[in-house]
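Structure record follows, encoded as structure tokens.
A protein chain is absent from this complex, but the other protein chains hold their places.
Chains here go by letter, A, B and C, matching the order in which they are written, and residues are numbered from 1 within each.
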């Protein structure tokens, strides 16, 4: 599991006085850096392989400016060429948002999804959790 | 159905050379302004009522800078206090992303969801589509 | 002069209830698309030439969600390899922000600024205004 501490920014709030819902996908993406590194160790865009095909987020509780947030990121099911990322966001001990993201292992040259190689599969397995 | 034309911005692209996936929730939210006006005609934040509880997006095709995008937004199922928004995003005639957003009719004073009043229900019905 | 109409988004507001100041550089950049096209007619990133070296913005009046904004963009002084962009933002007839941006004509291959060619100079001249 990956843990990412995020400090909310004024620019991430909205007129309702708390964090805007479109900020959460940004934070969840930030929490996936460790996964991106498994697919593209140098994080270079020309070698980038992990491409998102679905995101799903439950908004459970309002998130406020002025207090850090923890994002927990782990791997769920791993298929042939795709895999599921699971994520939870806490602030002040409360679960505030929960999401999944489905990624495929994409080859930019052929522009096709490819089977996930065994070496990457092993690393994903290390970050996998049943629930 | 609401139609919103959006011009992609350089700042909305990412290092892969196309629109970053976290931009799509921003554009879909922009496409819901007509719905926000049904709940809060003056769009003032202190009277705001439509609060998101879930977002789900399928990313189907890459979206590019340099060509306008159309966002189509309509109403799906309407429940007692919640309702479903459906949305599709096209660029150059291709469906590039498709999503749903679940909102509740939220009372900021009591901090509770409330039944959707009939007058609002009638307006939502006007923008409802079976599929 | 280029005119760009921008519809403010909920995600661009902040907890103070109006548009966050970090949104203005995004809108001003959006207003420069016509200038980017002069340097890179196909707007492709691999041929991109206009690179910003300075931005300066005066924030004059609060900007609100719920009403369109007009961004006016024109060319000021044109130097050997650099040029000045001037911009103003109005909402409801009021000047709300005013800025300048300095760009250079940058060659990505040599990674150096280059003199602005005469053909581009002519097009910039067309959008130049004394003040």
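Here, contacts are C-beta pairs under 8 Å (C-beta built on N, C-alpha and C of every residue); 3 or more make two chains touch, one makes a residue touch a chain.
These numbers come from a predicted model, not from an experiment.
Trainee: Among B:4, B:22, B:73 or B:105, which one touches the chain that has been omitted from the display?
Mentor: With B:4, B:22, B:73 or B:105 as choices, the missing chain is touched by B:22.
Trainee: Among C:3, C:54 or C:107, exactly one should touch the missing chain; which is it?
Mentor: C:54
Trainee: Extract the touching residues of subunit A with respect to the undisplayed chain.
Mentor: 7, 9-11, 13, 17, 26, 29-30, 33, 36, 42-45, 65-66
Trainee: Going by the touch rule given at the top, which residues of subunit B touch the chain that is not shown?
Mentor: Missing-chain contacts on subunit B: residues 10-11, 13-18, 20, 22-23, 65.
Trainee: Touching the missing chain, which residues of subunit C?
Mentor: 14-17, 21-22, 25-26, 29, 45, 48, 51-59
Here is the rule we go by: only the chains that are shown with their structure count from here on.
Trainee: Quick check of your reading of the touch definition: is the inter-chain graph here a line, ring, star, complete or other?
Mentor: complete
Trainee: Have a look at where subunit A meets subunit B and say same if over half of the interface residue numbers show up on both copies, different if under half do.
Mentor: Comparing the two copies, subunit A and subunit B contact each other through largely the same residue numbers, since over half are shared.
Trainee: How many angstrom lie between the centres of subunit B and subunit C, each centre taken as the mean Cα position?
Mentor: For subunit B versus subunit C, the centre distance works out to 28 Å.
Trainee: Could you state the distance in Å from the CA-based centre of subunit A to that of subunit C?
Mentor: 33
Trainee: Roughly how far is subunit A from subunit B, going centre to centre by Cα mean, in whole Å?
Mentor: The separation of the two C-alpha centroids amounts to 22 Å.
Trainee: Scan subunit A for residues touching two or more other chains and write them down.
Mentor: If we look for residues of subunit A contacting two or more partner chains, we find 14-15, 17, 22.
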